[in-house]
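With one protein chain removed, the remaining protein chains of the complex are shown where they sit.
Labels run A and B following the written order; every chain starts at residue 1.
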Amino acid sequence: MSTPGSSALLQIRHVTGFVYDGIAESSYNEARMTPLALPRQRVIDALLTVHPKALQSTYRDYFDTIVTTFDLHEAHDRLEVLAEATVETFSENPNQPSITFGSLHVAKLVDTYAEYLAPTTRTTMSTIVLDELREHVPPRDDIHETVQAVITWVRDRVTYVRGSTLVSSTAQEVWAQRQGVCQDLTHVTIALLRSLGIPSRYVSGYLHSDADASIGEMVVGESHAWVEYFCGDWVGIDPTNGSGIGVHHVIVAKGREYGDVPPLKGIYNGGPSRSLGVVVEITRVG
Amino acid sequence: MMITSTFIDIDPSQAWDEVFSAPGVPRPIYKEIVDILQNFNADDLRFRFDQLGRTFSERGVTFALGGEERPFPLDLIPRIITAIEWGGLSAGIQQRVHALEAFLNDVYGHGQCLDDGIVPRALITSSPNFCREAKGIVPENAARITVSGIDIIRDETGNFRVLEDNVRIPSGVSYVIENRRAMTQSFGSLFSHYRVHPVDEYPARLLRALRRSAPEGVRNPTVVVLTPGVHNPAYFEHVLLARLMGVELVEGSDLVVMSNNVHMRTTQGERPVHVIYRRIDDKWLDPLQFRPDSIVGVAGLVNAARAKTVTIANALGNGVADDKLLYTYVPELIRYFLGEEPLLDNVESYRLGDAESLHEVLENLEKYVVKPVDGSGGKGIVIGPQADERTLTELRAILRGNPRGFIAQRTVALSTVPTFVDNHLAPRHVDLRPFAINDGEEVWVLPGGLTRVALPKGALVVNSSQGGGSKDTWVLADETLAPTPPGAKAWTRAAAHSVAPSVNGSVRQPGPAAGSRGDQ
Partner (left out) sequence: MSRGMLSRLAELLYWTGRYVERADDTSRIVDAYIHRIAEDPFGDLNAACHSLFAILGMEVDASIPINQETVLTQLVYDQLNPSAITGAVLAAHENARRAREVISSEMWVCLNSTRNDLGLQRREAERVGPASYLKFVRDRSALFAGLTDATISHDETWWFLVLGRSLERIDMTARLLESRLLAAEHSPDWLTLLRAAGAMESYLRQSTGGSDPEAIAAFLILDRSFPRSAYHSLTVADRCLEDLTRAGARSDVVNQARRTIRMAQTRLEYSDPRSLLSELPELLELLEQTSAAANDQITSYYFRQIAAVVWEAEGAT
């Protein structure tokens, strides 16, 4: 567990890509795999390597995510992207001041955070479930307590099971099958929080999942997703672990849902493709 | 003055008629035309009408209605706008375009007007046309709306009002050009009685504006017109504009983006492209950013625009200003961004997301025109006074379920113009789509525009895709004003030439005297 004032220096190695049945003649791609510079994390170094080699270009998108684009025009049978970063994370003051639940419904605030209150493709939930939510989790005046209660309820109803869903799975589908991965638990939580009028957003990044690992020991980590909710300020919470966000979390991008921040997306012209999967290795070096 | 049975009488209590101020009493500017038409009987009119149709068919001017190519009927009676009326209209249009430009710039930039509560943020962020990919893409000459079509109507009191803003891919200017050409060929004698502003300057102006929007530092920018292809209903217009501007007409597969540079595939290798006048909607433009199943788009185009190696005209994301709900806020946008009062009013409109408005409209549905917020081509519009009870009942249910998806407007009786139908000249409702070009420094409004006619009697939806027709639109050049600006070719009165030369006994009509047509 992290203590106030502590920090961590993490080295991340994230490999992903696609392999084609046959070859791809050309492809156009966007990678969102570069950690953000934020008050709670300092990016010391970040490098993206693409194979086959391609000229890279960078921009900041609507959600301020660092996007690296590249296109390939020679025939190739696989595309591999390696993101390496060294990030120093700082833990935040746990005593976050917060506005009351009631003030969330002031018109001005509702207007300002309209995008994070509206349902999206992956964060839509049926009214039946939302009604159930209100029964089981009557909103309290303290937003943090309400959020905790929602997450407890979600973790009670949906179990983390690797490979149980698709990248396109919606909150409704996940709820029905009662299983999901971190992306899904995040979508479900966001759907529920939004229905209560709590602006929420999707955070993608990394988690060094072994707090007991020693310095220099490489841990197979995760491409991870969690929630940030608004309570006067944006606060992070991890529905998969039921914990807060600490120095073992590294933030890459924030959006309304997964669709706004896919780590690697692209189009190509060629035989059927499938994902190379994702390998994330994190080493705490300080 | 006697009006023969050629003209079917108007009813001034129904609508403002452009030609007649009272039954049998033509307005001063139409007097000459009415005099001429008086002497025509139904056969003469039919002959002229068919002649117009033939001119069009020969040139292949058609549009596709339901997959079939049809000639777009041009009616022989022009619609005339005086110089003074035009001065007011064009100033109002310029103001409107400036306000929408400022709005789009803000919405895809700092969002100040949203912070200041001028427009609800949710309206923008929930609009399907709000293009998040457009954030950070600022056109070089700051013109996002290179071409606009601000649709205008005239209400029962004779006032011009804005019906709708079209700032994505407004079409129809090819008909303006072809209508004028057909009229001068078939009905040239009419022109000798009036000084009408020519419309042939449009392609040159458009090309100039497009070139000005090229990325900085490019000495001789290559401009192309990007078309979805032969199956598009407006294909004819794409071909015409490319030809008149002297630029290449390309399809998506002709272009390739390599490391953020756009090239055209030619037999001599790849040639760089700097400005794309695209006639393809945002969603189909770039399979990397939008619909991956688009075969008409160009992969990587948006990022090239972002890298400022190519300009996309009109800019990405303009559709958020096309939203009919946003339309109701435009007068406030004019005040907010320009600090001016709107020169042209909207049609009185009601936002059904507002409970009071919704209640009033539901109670009196038969009095209102209800429009879907994100509709086009006139689809989905219900005209209360003309709808049957069943339609109204269904509509009430739809509105209760999705009030934010609709606006309601007072049913305006659009002005009418005598139109050739069933061997008579009978009043039919019209609207006007003037075209404006923004080159970054000034907004130029094409003198004229497309007057669209709803051919069925009493019909109020005037749209080419709903089986309408059009009229040549004449903006008169005012002799009392300053001499016509250089480049504008005004028609001079052909008085000296009006004696028809007789060749081998046949009489040839004097055509337009001075101005050359410019293009072929």
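Definition applied: a residue touches a chain if its C-beta (ideal position, glycine included) is under 8 Å from a C-beta of that chain, and two chains touch if they have at least 3 such contacts.
In this text the structure is predicted, and so the values were computed from the model without any measurement.
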| item | value |
| --- | --- |
| Neighbouring shown chains of the undisplayed chain, as defined at the top | A, B |
| Residue, one of B:I8, B:A142, B:V218 or B:V239, that touches the chain absent here | B:V239 |
| Which residue of B:S13, B:N39, B:T157 or B:T267 touches the chain not shown here | B:T267 |
| Hidden-chain contact residue, picked from the options A:I128, A:V167 or A:V279 | A:V167 |
| Residue of B:E32, B:E140, B:E156 or B:D254 in touch with the missing chain, whole complex considered | B:D254 |
| Residues belonging to chain B that touch the chain removed from view | 230, 239, 243, 248-251, 253-254, 264-269, 271, 287-288, 292-295, 299 |
| Missing-chain contacts mapped onto chain A | 18, 25-27, 29, 79, 167, 264-270, 272-275 |
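In the analysis below, only the chains that are shown with their structure count from here on.
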| item | value |
| --- | --- |
| Inter-chain centre distance, chain A versus chain B - centres from mean C-alpha coordinates, in Å | 45 |
| Complex contacts: residues of chain A adjacent to chain B | 28-30, 55, 57, 59-63, 69, 71, 73, 108, 110-112, 114-115, 118, 266-267 |
| Contact footprint of chain A on chain B as seen in their complex | 114-115, 117, 120-122, 125-126, 132-133, 135-136, 257-260, 287-288, 292, 299-300, 303, 306-307 |
